[in-house]
Structures are given as C-alpha cells and as structure tokens.
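Every protein chain of the complex appears in place save one, which is left out.
Here is subunit A:
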Amino acid sequence: MTSSMGFVLAAVVLGLGTFAFRFAGPLLRSRVELAPRVETLMAVAAVVLLTALVATTALLEGGEFAGFARPAGVVVGGVLAWRRAPFIAVVVAAAATAAGLRLLGIP
C-alpha cells in the first residue's frame, strides 16, 4: 500500500501537470496577439475535441460499447437541441431516456 506521502505527492504532481496544460494557452495569449485566422483555428480545434468527447463518452465505456441506453439518451437530447428545445429539456430528456431504458432492462 502506498504511503500517505506518496498519495499527496501523486495528487500534487497530477494537479501541477494539469495546471500546466491548462495554463499554456492563457499564458501564450497574454504575450502574443493571435491572428484572427489562428484564433478561428483554435476554436475549431476545441469544437473538434468536444465533439470527439461527445462521441466517445456517448458510445464507449472503457474502450467498449457502452450499451444502448446511453447513446439513445444522447440522441434524444441531440434531437431536442437541434429542434431548439430549452437546454434544461435537452439535459433532462437525455438522462430520463437512458434511465428509463435501463428500468426496462435495456443496458
């Protein structure tokens, strides 16, 4: 079993590393004025990342198919968002669909 000190150290190292990742962009942007084109590219990159997160977290759990309930919930939420439903409706419907399907025995 790892000692308490080891756990503290691990948490601090992970925290500092994560902070460094987060800080790179703000630090650079405080020094250099980005060209509008580059700025647009950064925004596109963030949208690409977020979309990839949506796809992987909706469909996969530990690299394997997560079951039908979760993607079904996300699809319902996505369709509602597409139809301009309020944000709350999107989120609640996604959760309710997944939870409801599981109640019915669909994983």
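By definition in this document, contacts are C-beta pairs under 8 Å (C-beta built on N, C-alpha and C of every residue); 3 or more make two chains touch, one makes a residue touch a chain; residues count from 1.
Keep this in mind: contacts and distances are computed from a predicted model.
This complex has a chain not shown, and the name its UniProt record holds, of "4'-phosphopantetheinyl transferase superfamily protein", "Aldehyde dehydrogenase", "Oligopeptide transport system ATP-binding protein" or "Branched-chain amino acid ABC transporter permease", is "Branched-chain amino acid ABC transporter permease". Considering the complete assembly, subunit A touches the hidden chain via residues 2, 4, 6-8, 10-15, 17-19, 21-30, 37, 40-60, 62-64, 66, 69-75, 77-79, 81-88, 90-100, 102.
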